[in-house]
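Dropping a structure here in structure tokens format, bear with me for questions.
Here the complex is missing a single protein chain, while all its other protein chains stay put.
Then we have chain A:
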Amino acid sequence: MAEVTSASERRGIPAAPFVHDVQTFLNKSNYDASTALAALQDRLQQYKLAEMKLLAQRRDLQAKIPDIRKCVEIVGTLLAKKGTGEAMKVDFELAEGIYSRATIPEADSVCLWLGANVMLEYTCEEAMSLLQNNLENATGSLKATIEDMQFLRDQVTVTEVTIARVYNFDVHQRRKLRNQPKEEEAS
């Protein structure tokens, strides 16, 4: 069996190599314990950095999804009113904490703010399918981000365990060295 098992990578995140046997690993890589530990710590830091990025990504998506849901809800309400001839009476916010009343007559279309200073008019049906689509995409990316984070988490765990093992191995080696002279004196 090889000394290290590595499960390739996922979306640019390299997998942490698993060390099967510390001694063989150190011999093969020509590291002493402290250099190996430093290299592993380095790797751990890189993983932590990637984790922060993914966390930020997840936070953004988690904020975005309720916003899209709100849009779906209101367009859905407009769609439901369609054909009834009823107007919709609403209180809406003019500025923070200031509300005014508006009557929205039966509407065929809404304007969607697409970002980048562009707003487009859509029929309610089109707006709905666009929003649903956005919602699906956002939910999909959130799922992918969470999967990435799980993969990353695994790599962090592997690296942490490896650090602990190399450290333990080193402690044992040192203890053996310390005990050796005494044994010689005794003989």
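Rule of thumb we're sticking to: a residue touches a chain if its C-beta (ideal position, glycine included) is under 8 Å from a C-beta of that chain, and two chains touch if they have at least 3 such contacts; residues count from 1.
Heads up, the rule we're going with is that contacts and distances are computed from a predicted model.
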Choices "Prefoldin subunit 4", "ATP-dependent DNA helicase II subunit 1", "Small ribosomal subunit protein uS13m" or "Actin-related protein 2/3 complex subunit" - which one is the UniProt name of the chain not shown: "Prefoldin subunit 4"
Touch with the omitted chain, as defined above, among A:29, A:57 or A:77: A:77
Interface with the undisplayed chain - residues on chain A: 5, 18, 20-21, 70-71, 73-74, 77, 88-93, 99, 150, 153-154, 157-158, 160-161, 164-165, 167-169, 171-172, 175
